[in-house]
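The complex is shown incomplete by one protein chain, all other protein chains being positioned as in the whole.
Chain nomenclature is as follows: A and B, assigned in order of appearance, with residue numbering initiated at 1 for each chain independently.
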Amino acid sequence: MEMQDSQIIAAPRDAVFEAILTPEMLKACISGAQDVTGSPDEGFEAVVVQKVGPVKAKFRGAVTVVDVVPGRSLRLIGEGKGGAAGFAKGTATITLADHPDGCELVYVVEAKIGGKIAQLGSRIIDGFAKKMANQFFESFKGEMEGVELS
Amino acid sequence: MLLKPCARWPMNKLVSKAVGAPMPRESARLLVEGRGSYVDDIALPGMLHIAFVRAPFAHGRILCIETADALQMPGVVAAIDGKELAEICAPFDTNPPGVPGHASAPQPPLAIEESCFQGETVVAVVAESRAAAEDAAELVFVDWEELPAACSIAEAQSDSAAAVHSSFDNNLSLHHRFGAEDVSDAFENAAHVVEESFAFGRQTGVTLEPRGIIAHWDPRAEELEVWQSHQVPWQMREVYAAQLGLSPQSIRVVAPDVGGAFGLKLHAYADELAAVAVSKRLGRPIKYIVDRLESFTSDAHAREAKATCRMAVDSEGHILGIDAVVDSGFGAYAMHPRGSFGEAMQAAQMIGAPYKVGAFRAEVRGWRQNKAPSGAYRGVGQPIACAITEDMIDLAARAVGIDPAEMRRINYRSTLDEGTRATQSGLVIEELSLDACLAKLMEAMDYKTLRAGQAALRENGIYRGIGFASFVELTGVGAGLYGPLGLPLAANESCRLTLQPDGSLTCATSVTDQGQGTLSALGQLIAGEFDIAPNMVRMISGDTGRTPYGGGAWASRGMALGGEAARRACVRMRDGLFEVAAGVLQCEPSALAFDNGEIIGLKGPSGLTLAEMGALCHYRPYDIPTGQVPPMTIEESFLPLNLPYITSNGVHAVHLEVDSELGTVELLDYWVVDDCGTVVNPLLVDEQLRGGIVQGIGAALYEECVYSEDGQFTNGTLADYVVPMAGEMPAIHVDHITTPTRASGLGAKGVGEAGTVGAPGAVRTAINDALSPLAARVAKQPFTTRRILEAVMAAENLE
Partner (left out) sequence: MSEDTIRFTLNGRDVSVPATTRGHLGDLLRHEFGETGTHIGCEHGVCGACNVVMDGVVVRSCLTLAVQVDGAEIETIEHLGSDHDVAALQNAFVARNAFQCGYCTPGMIMTARELLAGNTAPRREEIRDAISGNLCRCTGYQAIVEAISDAAETLREMADE
């Protein structure tokens, strides 16, 4: 599945770009992230626990960062292996542009899911993937703007 | 206030004419009261539970397996991988020596290094409870390298296809031809040639009770006891003996109450074998119940096929020739132990079976795919062959310009007068009664009125269709199928009949009953032979420790074979008792008969009831004048030696309405006239037909295992895989023509699959009949609203 959306973030473009590539920020923004380590050059590793419908999934994720145009755009390639639950993999292409209110972040996410969680059908999976992506970028906006998110 | 007892056939009423009586299954009343005993209802002391880690990829290489975290969890006893289990358990090797060119990779109970379909078992986590095992399974980490996969049939057969299993360099698992090498003459001289392409979606049986097993290896006695939700306990005894290197005599397999089977529970599954091997490894009882998510990806799948067919007819509508190619999707491994080829072979060989087809040629290929293995499901290939045939008949009738019912009638095989004969495709077909079935059907449905109504409604833009499906069904399949293939599978059915001292009878039968009611019908048959109440006959089944050797339940054999074995045992038992009675009564045995459980002699009632005979033979043998005690236990086994199978036949018809704007189908009415020979119990037979028809309607309209391009099963829940519910199903009118088979004294043929064989063809032809004014046709099953709308729109675009 593929999805696209954008966020206006009240922060300067360069600051936004820099922030998105820190483990702390990734941990704060990935829903269910328990542990995130690494760097943009070496890639990140994360443990994420999520519940998809009736299936509880613990993913060991690896994220690599490619196609970096500093301050402008980058692509995250992620793969999460979920043990008994299955796997998830995907890419997120992020483009930043100046905006009167700060910076506009446009993201295009492509996600693929396999194993037990894939069985639940697009009914549940698509909604879940959309929720995960939206949560990520909403949390990111919140973190950047210093707003407490419920 | 007293409730009336179950009214129609009180069990204390004697059955003087047992065969043909619509007696209810009083012995199965406990199921209605929630007192059944299915595998998950059984608990053994010290029992452990398994949760499996299954492969998430269609094709993958296992790089490493980490179980340390899982083993730390409370209640966890073991986490076992494929390498460990391989030390005590051999992989399934499913390559029947008698099928030339058949090729399937070995399938271990737990994948070792390579896994070939999403859902293949990889690690068995064993714990004190299922919940603890599942929690721990989530902590097992398997590192995978995803490998290229071939999932659809088209992908599997392409020249550049990835190999489904690394031990092969292509994906062709079977290639066979039926009939003539060349049929071009028939087509060159034809008045009309019609041609169509077909596709059949992958299905699965969806038993309401999922598969389940309890295995108990007793290390002290070195004996294995298995309780399994299964159709064929004797087969499973041989399978476990072979895989674990045990003597079959040290194994007992019990099939308790089984919550639906439909062929799905005919196979040996890797996960169930793993549960047995784990019990042997740990020396503890192990329970494994397949959950619904697992059952979708690991139960036998079926039906996935593509086909093309050409039919040549003369100007009057007589069929001159059939030329077909069937490509069947086998999945990753051949299903053990019977293989996956049965569906493909019957899908090709049975095309045109009810008709005189002139020249015949059918080529069949089976393809490995990175999907769940395919196996037997009710009807095995015959629903595909029937649907292809019936659609071709309708196309040809339209080309010739004759009524589709008439087209069928003039082409039917009528071997009733001609006796048993072999067809061009190699089928051996017994007496058929298709024309009689069709005549009765057309009267029941009031065909002319329906056609007139259809024409009138079309004027108003209402599209109704009438569809027919004639079928020939191979039932009670004998040893001629698996014997020559070199597979150790019993095809006979047996009955061990015992007269107890109190005059009651015990029938231990090799036939198993998953709800068909076969056991009740066998009891009814036996009771009728002695003219006693059915509750005087105790049935024992589904237990290798207590029943004689035999097949079980497959290929519609319960009454056809098991019934005949029971009848023969009764005759021998009676003969022995009459011998004794003749001595007591000083008459010829031929002068005796049973009435109300008592032997009637020349002077009427003799006082020699079954109870008296039981006491005499068991306790007072010295009072027997001849001094010869007849055997109190008789064992009879039956399989038709002069026929490979017993052919039943029938005709289905459906009346439906297609909404051309919504793509929906409303089933208005359904009729079937079936000839399954002697009907022992019409109450059971009719509901077998109806249940089979509803499964066939499910195949036609709803059911499909939808895999993504990369081999992920995407609708593996009962919310997403749609099965027929009561609200959408029509009234189904059942009637019979009775042509007893000459293969047995009882004359019963099989009936369990007749509904499923015909219904998809009837619904297909009816939808295409409804859509014919729009010049639209559907070819890919199931005929979902989307596919029907696509067909309507494609036809509109052509205009």
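Rule of thumb we're sticking to: contacts are C-beta pairs under 8 Å (C-beta built on N, C-alpha and C of every residue); 3 or more make two chains touch, one makes a residue touch a chain.
Owing to the predicted nature of the structure, the values given are computational and were not obtained by experimental measurement.
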- Query: Where does the absent chain touch, in terms of which shown chains it meets?
  - Reply: B
- From the list B:68, B:455, B:718 or B:775, which touches the chain that is not on show? B:718
- Item | Contact with the hidden chain (one of B:110, B:694, B:751 or B:767) | B:694
- Would you mind spotting which of B:60, B:259 or B:576 touches the chain that isn't drawn? B:259
- Residue list for chain B contacting the dropped chain reads 1, 3-9, 24-26, 28-29, 31-38, 40-41, 131, 206-209, 257-262, 291-293, 514-517, 683-684, 687, 689-695, 717-719, 723, 725-729, 731-732, 755
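Here is the rule we go by: only the chains that are shown with their structure count from here on.
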- Message: With centres defined as the mean C-alpha position, give me the chain A-chain B separation in Å.
- Response: 48
- chain B residues within the chain A interface of the complex: 51, 53-57, 118, 134, 137-144, 293, 296-297, 708, 710, 712-717, 719-720
- Item | In the complex with chain B, residue positions of chain A that touch it | 55-58, 60, 81-87, 112-116, 118-123
